[in-house]
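Every protein chain but one is kept in place in this view of the complex.
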Amino acid sequence: MKNSILEIKNLHVNAKEKEILKGIDLKINKGETHVIMGPNGSGKTTTANAILNNPMYQKTMGQIIFEQEDITNLKTDEIARKGIFMSFQLPEEIPGISVTNFLKYAKNKTTMQPVKVFQFKEEVKKYMEELNMNPKNMERSLNVGFSGGEKKKNEILQMLILNPKLAILDETDSGLDVDAIKTVSKGIEMFKTKENSILIITHNTKILHSLKVDYVHVLVDGKIVKTGDQSLAKEIEENGYNKYKNI
Amino acid sequence: MAKTNLKEINRNIYDIKNKDEYEFKIKKGLTPEIIEEIAKQKNDPEWMKEFRLKALEVYNKLELPTWGPDISELNMDEIATYVKPKTKINDSWEDVPEDIKNTFDKLGIPEAEKKSLAGVGAQYDSEVVYHSMREDLKKQGVIYTDMETAVREYPELVKKHFMKCVPVTDHKFVALHGAVWSGGSFVYVPKNVKVDIPLQSYFRLNSPESGQFEHTLIIVDEGASLHFIEGCSAPKYNKVNLHAGCVELYVKENAYLRYSTIENWSKNMLNLNTKKAIVEKNAQIDWVTGSFGSKISMLYPMSILNGEGAKTEYTGISFAGKGQNLDTGFKVIHNNKNTSSVVNAKSISKNGGKCTYRSLVRINENAQNSKSSVSCESLMLDNISISDTIPVNDIRTDEVEFSHEAKIGKISDKAIFYLMSRGISEEDAKAMIVRGFAYPISKELPVEYAVEMNQLINLELEGSIG
Partner (left out) sequence: METLKLNQTPVRTSRNFNINNIKLNNVEIPEKVEEFTNLEITGQTNKIKIENNLDEYFLQYGAGDILINQAKSIANQKLKITIDSKTNKDLFLKFQLDKKNINLIDNIEILANEDTKATIYIKYYADEKIQGFHNGILKIFAKNNANINIIIVNLLNAKTNNFMSIDSAISEKAKVNYTIVDFGGKNNITNLYTNLLEKESDCTINTIYLGKEDQLIDINYIGELRGENSNINMEIQGALKDNAKKHFKGTIDFKKGSKKAKGNENEFCMLLSDTAKSLALPMLLCSEEDVEGNHSSAAGKVGEKQLFYIMSRGFEQKEAMKLMVKAKFNTIIESIKNEELKNEINDKIDTILD
């Protein structure tokens, strides 16, 4: 019980008046890496958005507990400040806000402490080198005109800087070439510690080739239909999801 | 961009009302006698007096505009067109009377002069109370003075250019301006002189039920360059004030002029201002405009690209809140080959405010190989506000590249969610997106003004978002 970081209990979620999640249960402990896999439309992105309480999704039943605290109905920014981070499948473009100022501001908000400028700069520089990012991007507007790969790397950079307790990575590998996937996996490895937990959401298994995970959950039609270890991902890679449909 | 360390500003600094003290205040209304009295008070040469009287005749003949915001509440019989403050023009802030100086101090003008300006003019009601410029510029022959002094000391230059770019027949309020103009700045930059840091004029209207009709005339001679900034503000009174200034800019061959405005008139002001630039061969005029104040604005700076290869850029933002109707935009006439114009206009409407972008792009028959690209974006912050886009595109020849794009909408929910997922509150997220929206304009301003603009945005957003 002490080790539990996130617990989802019987979660039902609607999007545009249609039920997408039909009762999800999930428990993640400190230091664990979980994967939710499932075909398109199974409710993966909805799960991530529901945890962060995106107002475009309505929870009709169930509970989300983070570190013993009910966060089901907290506002998104409050949830983020508790220590949950979400890497977006399609990160928003925000003109007029530079990446560096945005990061500084977000860091300040999540830590509730003034950012030490020099230390912060060094940290950003270090991570950007690790992630093969162009330092010029720091002064550009947030995600504006970034390529798909640059956007995803920028999400990982934000994760490393903000250093949450739980990182949810929604389709972080989709649309990336092999090299970019390696870089992103490297970023995730850097984030992994005994304390930090990760929830990876993906419809393919590419990223799992270079990442060790503890649990794999299969999500089909709004329900988790099977849970296993890394070998489950391998099995799905070979046989697809058909076996799990219509269960 | 999130300048959280900025000190909170207080709308009060704009609202300081000094006692309505003056040496002379003209009777309200408009008659030839009043015009003659103004001419007498101002010691006009004969030609200027005649000019004023002719302008009054034109004023009486012209109709009010049949389009745009309703300005029927304006009653010229209630407006004093000339208010002379109790001081002369000073070249040291020390000599400016205490209450007037305090006002400018609080607006940060003398401070800005020390830090980042090459010269400053300050107008209080109808007269310029302070004027000064760096010595080295004087030595290079740059003239920066108030308009009355220019009429006396540079009669040839003034006669040749005064209301030639903006003729009094343009519209009713230009005719009014011609009749009662007072104060304003005159700048002449000689050939090939580059003024590397900006000159600024600040206009302050203190007297209630009065008008400000300053005239700005700038000539940037061949190969020269200049950045000119004007700032405007007034305290709020219950009755209508009128601002009908006129700006005439002459940008000669190969010259460059940037004209920046931060307008923050009080919200009882009718701002019916006219600005025009004539741009000659390979010369360029850039306009940067932030409109925040006034009750009603009708303001459409205009570039007339007369010379081959002449260029213009317009970057503007309007922010209309409760009770405000800001009808702004840009006009450009392409009159020669290889001319180009770039327009980037933004507006924000909230709390029942109305923003209108109104424009004209005309590419004439002889303007082959010209280019024009226009982009307008409007942001609606609630559903009681209004945002209209009314652009006219008049293309009269085929060798052109012309494109126009406009967008209207609200702050994206997805963008708000994205920022909130990083721990930023909803209110901050919205303010951040709005400031980001305004960034293309604020980045064009010198840093002190960009800061002021962001403060104005924060001030405007306060309490209205959430």
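Per-chain numbering from 1; labels A and B assigned in written order.
Here is the rule we use: a residue touches a chain if its C-beta (ideal position, glycine included) is under 8 Å from a C-beta of that chain, and two chains touch if they have at least 3 such contacts.
This structure is a prediction, so every number in the text was calculated from the model and none was measured.
> Could you tell me which displayed chains border the chain that was left out of the figure?
Over the full assembly, the chain not pictured touches B.
> Among B:T81, B:S126 or B:S378, choose the residue that contacts the chain missing from this document, as touch is defined above.
B:S378
> Among B:G29, B:P391 or B:P440, which one is in touch with the chain left out?
Going through B:G29, B:P391 or B:P440 one by one, B:P391 is the residue touching the chain not shown.
> Applying the definition given at the start, please give the residues of subunit B touching the unseen chain.
65-68, 358, 360, 365, 368, 378, 380-383, 385-410
Here, only the chains that are shown with their structure count from here on.
> From the mean C-alpha coordinate of subunit A to that of subunit B, what's the distance rounded to whole Å?
From the centre of subunit A to the centre of subunit B is 49 Å.
> Which stretch or stretches of subunit A touch subunit B in the complex?
Interface residues on subunit A, with respect to subunit B: 52, 54-56, 75-77, 79-81, 85-86, 88, 91-98, 101-102, 104-106, 108-110, 141, 158, 162.
> Which residues of subunit B touch subunit A once you look at their complex with the stated criterion?
1-2, 4, 412-415, 417-426, 428-429, 432-433, 435-440
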